[in-house]
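Just one protein chain is left out here, and the rest sit where they should.
Showing chain A:
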Amino acid sequence: MQVTPSETVSLAKYTPEVRQQLFRYVLQLADTSLILGHRLSEWCGHGPILEQDLAMANIALDLLGETRSLYQYAAELEGQGRTEDDLAFLRLATEYQNPLLVEQPNGDFADTVVRQFLFDNFHYHFLQQLQTSPDERLAAIAEKAWKEAAYHLKWSSEWMIRLGDGTEESRQRVEKALANLWRYSGELTTPTATEQALQSLNLIPDYAALLPAMQAHVAKVFEEATLPVPAETYMQKGGKAGRHTEHLGYILAELQYMQRTYPGLKW
């Protein structure tokens, strides 16, 4: 099946194979927003400034909203009667497909800002293109989330600049965070086999085509932040294939606690 961007399709028209691939992919997107939202929500009540506590909770809420729409769609694609909560809470660690970046710990505020900036820069440019997907559900989810991602990218870009071009201490902290987290940025735009299959059907954006705009935004923000763009480095990957860092297990221990302790109940 070859889909040209001018037609829209809905799930009824997919072959079982494409439907399975799309299910896998939508889960990956949902897992990504879920885990990053989870991390950001850990800041709630502990932020460096009350206004930033609010801002981080806001971003977490946006991501959680996106998460729910995605899991709901994934559940429909799967068609096995599982719900958004079954998918979010009742899978094994190896079944979560979020990229490694988003499960990294909050660290200090600089770590959180750098993690957010690297993610937002991808998320924003990715969603911009996903809006034109012929898959009408994905396009609709992207349209809403893209507007929110624009605000997220503005927030994290401004903080990159403030911290980079702030005090000596803030600059050192942001450089240290970059030295640690940059190596997780490559996975965002490195397609898995599933992603490649969907890209060849034109159902999802080609990541290589996003790179120029992403790099331009990094260059602009880093210049204002008076930060050097990190040199090319070995890029870690594995999360999108279910091979995670040690951090994910602890996230799931909290996330799944209630659903695992009280199986099958309604909350």
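Remarks
Heads up, the rule we're going with is that a residue touches a chain if its C-beta (ideal position, glycine included) is under 8 Å from a C-beta of that chain, and two chains touch if they have at least 3 such contacts; residues count from 1.
We take it that contacts and distances are computed from a predicted model.
UniProt lists the omitted chain of the complex under the protein name "1,2-phenylacetyl-CoA epoxidase subunit A" (options: "Peptide/nickel transport system ATP-binding protein", "Cell division protein FtsX", "1,2-phenylacetyl-CoA epoxidase subunit A" or "Phosphate-selective porin O and P"). Contact with the chain that does not appear here is found for just one residue of A:18, A:114, A:163 or A:181, A:163.
The chain that is not drawn here is touched, among residues A:32, A:67, A:97 or A:185, by A:67.
Summarising the interface, chain A meets the missing chain with residues 38, 41-42, 44-54, 57-58, 60-61, 64-65, 67-68, 71, 84-85, 88-89, 108-109, 161-163, 165-167, 169-170, 173, 251, 254-255, 257-259, 262, 265-267.
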